[in-house]
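Every protein chain except one is present and positioned as in the full complex.
== chain A ==
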Amino acid sequence: MRKYPYYVEPYEETERPRKFLEAFAAILKHSNYGFVLDTYTRTSTKCARCAGICQVFDQSGDPRDVPCYRSELLFRVYRRYFTLGGMVRSRLHNGFMLTDDYIDEMAEAVYRCTACRRCKFACPMGVDHGLMTHLARWILAEIGVVPKALVVATREQLQGKTGNTSAIPVVALKDTCEFLEEELIENYNLPAKFPMDVEGAEHVFFPAVSDYLLEPDTLMGNAAVMHLTGGSWTIGTGYYDGINYGLFYSDALLCRIVSKEAAELKRLKAKKILIGECGHASRSAKAFIPTFCGGKNAPPVINIMEYSHKALLDGRLKVKAGAISERVTYHDPCNIARSKWIINQPREILEAICKDFVDMVPSGQMNICCGGGGGTVSIDEIRAFRTGIGGRKKAEQLKATGAKYIVAPCANCKKQLREVCEDNGLHDMEVVGLHDLVLKALDLEAYGITPVDKTGKEGEE
């Protein structure tokens, strides 16, 4: 079987199975996975209905990609080493034994999965294969089996000087924001600011930090909306990264990273965490700040799309209806759509500003993943797999819409979809953020701002 190379941090080759079991035992003892595994191993029925819903399996046809097969890899270890029945059985006959090769197979399987969690809706027994992949990745991470791209980013975020995954120093951050402010004035006559370190602001803003390098339009859209709606927000120079790869491979790191967000909020005496356009940043904060930072007393988390949607509804955000005349479609990032958290809000915004908005089928809670979920988008070595197999189904979906703009409010999805379009011959499509389009559709006159005459400006250039 073909294996895709994961550039893994150097680790000791010897005694990996023993270390794997030690890590597994420690995790079972201190976390809540034990009873979940008990229930799943007792009920899992191996009906392969999940195979019919998995987009990776759909394209690869490889039994390794059947979600239930992947979970069984972990169940087998659990049954053999952590249940009475397994221990007795192992004394009666030569059964299963955890080997180095087996660990390799598991690592390959769990990182072929995009952790989109769509298979949960196909399992009659309610087995959440996403949770099992999450657990398997954590155990593997504890013995050093993690794609290098993820570790390098997290290392910089938690131990590096810059404290964020893209290694952007504060000076560069301020520079970028000043540049974006100038752009906003030049192109839109909009005196929007990126407020830094404002104590007592209502929201502290955490976009995927890579947006500062790659998505100027999204950020300008965010700033413009905050400015025009009178939103109180700030960027904390102590910590300004929403990315959380802990969600993809380690609960221990997940906890440390969300704690940094909560700490920055506390330092600035702010009330709410405002996450930029990013799926996994939103989910890791929304779902796990309550878990790791104080339960009921944890600060509320909202996504910038929720903010803009609310502003649009109560009339603070004024947009020109039908300002975007090209056909637009919307891609649901799995991490915010699977739990039904953010599905309709961006669609309502898009319907207000687009002449021709089309949805993909299926979409919303049952959406198809971009193919780069679960952190795999950061692994450049497997691009052929991501766009050829993982993202093929998405490419077909995109092609069927015939849209000019694909709105993907997620840093991971954007990178992946651009590569999917490139590798699948969809060269006419443009992947943008939601606020890129909102920025274009702002009704500036309604706020008393004379828009810059763009036709003349383009002529000058």
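As a working rule, a residue touches a chain if its C-beta (ideal position, glycine included) is under 8 Å from a C-beta of that chain, and two chains touch if they have at least 3 such contacts; residues count from 1.
Basically, contacts and distances are computed from a predicted model.
One subunit of the complex is not drawn; among "Sulfhydrogenase subunit gamma", "Quinoprotein relay system zinc metallohydrolase 1", "Nitrate reductase" or "ABC transporter", its UniProt record names it "Nitrate reductase". Which of A:195, A:216 or A:290 touches the hidden chain is settled by the complete complex: it is A:290. The residue from A:174, A:193, A:256 or A:316 that touches the chain not shown here is A:256. Of the listed positions A:27, A:109, A:149 or A:281, the one in contact with the omitted chain in the full complex is A:27.
Chain A meets the missing chain through residues 22-23, 26-27, 29-36, 38-40, 42-49, 51-53, 57, 63, 66, 68-69, 72, 85, 120, 122, 124-128, 131, 142, 151, 154-155, 158-159, 250-256, 287-288, 290-296, 298.
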